[in-house]
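Encoded as structure tokens, the structure appears first; notes follow it.
A protein chain is absent from this complex, but the other protein chains hold their places.
For clarity, chains are labelled A, B and C in written order, and residue numbers in each chain start from 1.
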Amino acid sequence: MQYETIFHEIYQELKSLEDTGHVADYIPELAHVNPDQFGVHLSTINGESYAFGDAEKRFSIQSIAKVFAFVLAYSKIKSDIWKRMDLEPAGTPFNSLVQLEHDKGVPRNPFINAGAIVVCDILVSGFPSPKEHVLSFTRRLSNSFTIDYNTKVAQSERETGFRNFALVNLMKSFGNIRNDINEVMDLYFHICSIEMSCRELSESFLFLANNGVIPYSGERILSPSRTKRTNALMQTCGFYDEAGQFTFKVGLPGKSGVGGGIVAVHPEKYSIAVWSPRLNKKGNSYKGMLFLEEFTTKTKLSIF
Amino acid sequence: MQYETIFHEIYQELKSLEDTGHVADYIPELAHVNPDQFGVHLSTINGESYAFGDAEKRFSIQSIAKVFAFVLAYSKIKSDIWKRMDLEPAGTPFNSLVQLEHDKGVPRNPFINAGAIVVCDILVSGFPSPKEHVLSFTRRLSNSFTIDYNTKVAQSERETGFRNFALVNLMKSFGNIRNDINEVMDLYFHICSIEMSCRELSESFLFLANNGVIPYSGERILSPSRTKRTNALMQTCGFYDEAGQFTFKVGLPGKSGVGGGIVAVHPEKYSIAVWSPRLNKKGNSYKGMLFLEEFTTKTKLSIF
Amino acid sequence: MQYETIFHEIYQELKSLEDTGHVADYIPELAHVNPDQFGVHLSTINGESYAFGDAEKRFSIQSIAKVFAFVLAYSKIKSDIWKRMDLEPAGTPFNSLVQLEHDKGVPRNPFINAGAIVVCDILVSGFPSPKEHVLSFTRRLSNSFTIDYNTKVAQSERETGFRNFALVNLMKSFGNIRNDINEVMDLYFHICSIEMSCRELSESFLFLANNGVIPYSGERILSPSRTKRTNALMQTCGFYDEAGQFTFKVGLPGKSGVGGGIVAVHPEKYSIAVWSPRLNKKGNSYKGMLFLEEFTTKTKLSIF
Partner (left out) sequence: MQYETIFHEIYQELKSLEDTGHVADYIPELAHVNPDQFGVHLSTINGESYAFGDAEKRFSIQSIAKVFAFVLAYSKIKSDIWKRMDLEPAGTPFNSLVQLEHDKGVPRNPFINAGAIVVCDILVSGFPSPKEHVLSFTRRLSNSFTIDYNTKVAQSERETGFRNFALVNLMKSFGNIRNDINEVMDLYFHICSIEMSCRELSESFLFLANNGVIPYSGERILSPSRTKRTNALMQTCGFYDEAGQFTFKVGLPGKSGVGGGIVAVHPEKYSIAVWSPRLNKKGNSYKGMLFLEEFTTKTKLSIF
């Protein structure tokens, strides 16, 4: 099949590149991942799917899960969400406190750490068992019911997440966190610990290419308008300080995680997930970024 | 015709809105514009065109002209352009010096003032008569050979543009301006003084919807890949501190100017220019933004 | 006596001033203080003492206690103290995180909150019972053995001190906090809760006017050189964002607290403590600052 041929071609090209970049090493669970693994999976809204490499192997999706948390809050909870966070690109490294202090505790968008923590606060206010709720939502999106938190990862994140505790305390000092800090952070660290494969990831994002409806089940998650807006938000804010680069070079809305995963969506067409654990200096998958750049160049399938 | 009906409908809806916002008043030429004027023009790549209101009236396109300057530099001059500016959203108000100082004189992108000044420096290095070159390029893009600089506006900008002189001096101190400051700024202030109508604007941007080729003349301006990248850049950086908002609500790449104009592009389909002089707090046309939000909502023609 | 006459005169002048400023109200214990109380006490190194108003009434000395904590760490613990904090004025509001992030977790000086928290971390490392140690040190300095922590104040500070928790977490993320955060903050909040009278305060600071020796007991606390350096540090860093103002107008090294107290030292001569609970916009006692300005003007006893 054509797509798989392209996957293989690009993989061969990238193979010859020097293995620059490093895996995230701030917690042992990420530091010990085999850095040479590589997987990609593409799912179309017509039900086709194309895979390459370690596409079935689960990894820590980390910040990609912020999209699930945001969509859940955006779709199910009536709240003043856009008073509590903005929807502009951050323009500074992803966990900077400067912007947050300048903006009196209002994060720039829901996909930086501070914004995702506010989303968690909204989920804690909105659901009696938010951890269970996020998990079952993610399972429904991906049609894969064995997806789970890795509690060891969540625990490691908590033990080393001093900067995230600085963020939540700062926002609390401005009144932008309404629940107990420990409860909010427990949800946050669990969400970041979800493990999925490239196949599960691409399938779980397919509703964003399909006007808000899960193709497998027909369940509507977001209205068409909110679906477009979620994609737009990923376009401008999905890659920390590298959102402009990704938009410029790949031209698709997407989201990356420090575990080396990237998902991107081509509205009305497909979603694609790629995984390669070594990160570039901005904290995004080094080869994952290059892979998607080559992929949209070869297929001429950017949205622009 | 359908589009004109939609234009009329949205215009009626916006008419009832309170006339919030103010025209730019930092130079007399902008301050004295009749704020109630309103025009819109849409051009398709198939040669259709739809107009409403003051679509033939010329106004000061201001920062929209930064796109012409950038495309000219990007297409015609071999230079280390991406070493001299980045392509990330600014994340701070559009003429902030903080970012520029932090990044040692390298602007965030070519559409903020500092970036456009570096583009002007590249044009001054690349062409013997850069002012004439930019003008003839703009005329060719729009197929309208009476388009011109307003030298009175250019003069007023120069007399009040202390902050822009601060920017260029700061970049010069970091070695990122290679020509005489006065020559660079003369080009910059002239470019910002170009006057065009909505029709001329939408037609001049049509090559960006047409894979880089001017439909009227068949002239290729940019390769397909560079065209997509220019659109991507407008998406993340075309609206100063409101790029996320515009992407979220309108969902098209575009560029605004402090004269009240906005142009947006739907790749493979059309370009559209709207003009309404009153600005919101971020310096973008108040009704222009709302008009385009309504337009892409009604036509469901966002790229996302 | 002359000094008491001057105290009375200045008090009369200030009385007629409008009662501008507000008492600190972030915790109930400070909010409920009678704002009209006023006391002053001056102690000379020759054993004379002059009092006026509520000079014997204890109040929450708050940040003034940071001097005791610093002197204890500076005098008794061998540590790399100047690698873990700087000794430059902050130049930004007193609890700003911006500077701290920019400087990778190294506070500007030991008298801003972040710096005092690092001092507490040093004390926790250096003493088995740091709370008891600070208290007995303070009692010895002031020759007043009933001085104590107000545990209710400490508790209130802890419950509302989210910004301080943001600071300590941020510094911990940079590796500049070595002990458990809760233990460090428990010491910090207790130190800020110490209650003393103007008399006790002026007597406890007298060793800084006396080359480092407590006059009452003859105990050497600091070498002459370190005494001078501590005074110098109070001069440039003792008044948050108003250190320049205080130096300019009063011309003595000193330290203020949000409870409305200020202590100042005239080397080789005296120490003076003043208390008036209403604060100016910078968080220093409104009338306390004016009082000391008038006092050094009338007595011509500035160090400059």
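FYI, contacts are C-beta pairs under 8 Å (C-beta built on N, C-alpha and C of every residue); 3 or more make two chains touch, one makes a residue touch a chain.
Keep in mind that what you see is a predicted model, and the values were worked out from it rather than measured.
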Inset, instruction - For the chain that is not shown, enumerate the shown chains it touches in the whole assembly. - result: B, C
Legend entry - Which residue of C:245, C:280 or C:299 touches the chain not shown here: C:245
Inset, instruction - Just name the one of B:170, B:213 or B:301 that touches the chain not displayed here. - result: B:170
Inset, instruction - Just name the one of C:235, C:256 or C:276 that touches the chain not displayed here. - result: C:235
Legend entry - Touching the absent chain when the full complex is considered, from C:30, C:73, C:90 or C:201: C:90
Legend entry - Touch residues of chain B, complete complex, unshown partner: 96-98, 101-102, 162-163, 165-167, 169-170, 172-173
Legend entry - For chain C, residues in touch with the removed chain: 86-92, 99, 108-109, 224-225, 227-229, 231-233, 235-237, 241-245, 247-249, 251, 253, 267, 297, 300, 302-304
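Following the convention adopted for this analysis, only the chains that are shown with their structure count from here on.
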Legend entry - Interchain contact steps from chain B to chain C (minimum; 1 if touching): 2
Inset, instruction - Averaging the CA atoms per chain, pick out the one whose centre lands closest to the mean of every protein CA shown. - result: A
Legend entry - CA centroid of chain B to CA centroid of chain C, Å: 55
Inset, instruction - Calculate how many whole Å lie between the centre of chain A and the centre of chain C, each centre taken as the average of the chain's C-alpha atoms. - result: 47
Inset, instruction - Would you kindly tell me how far, in whole Å, the mean C-alpha position of chain B lies from that of chain A? - result: 32
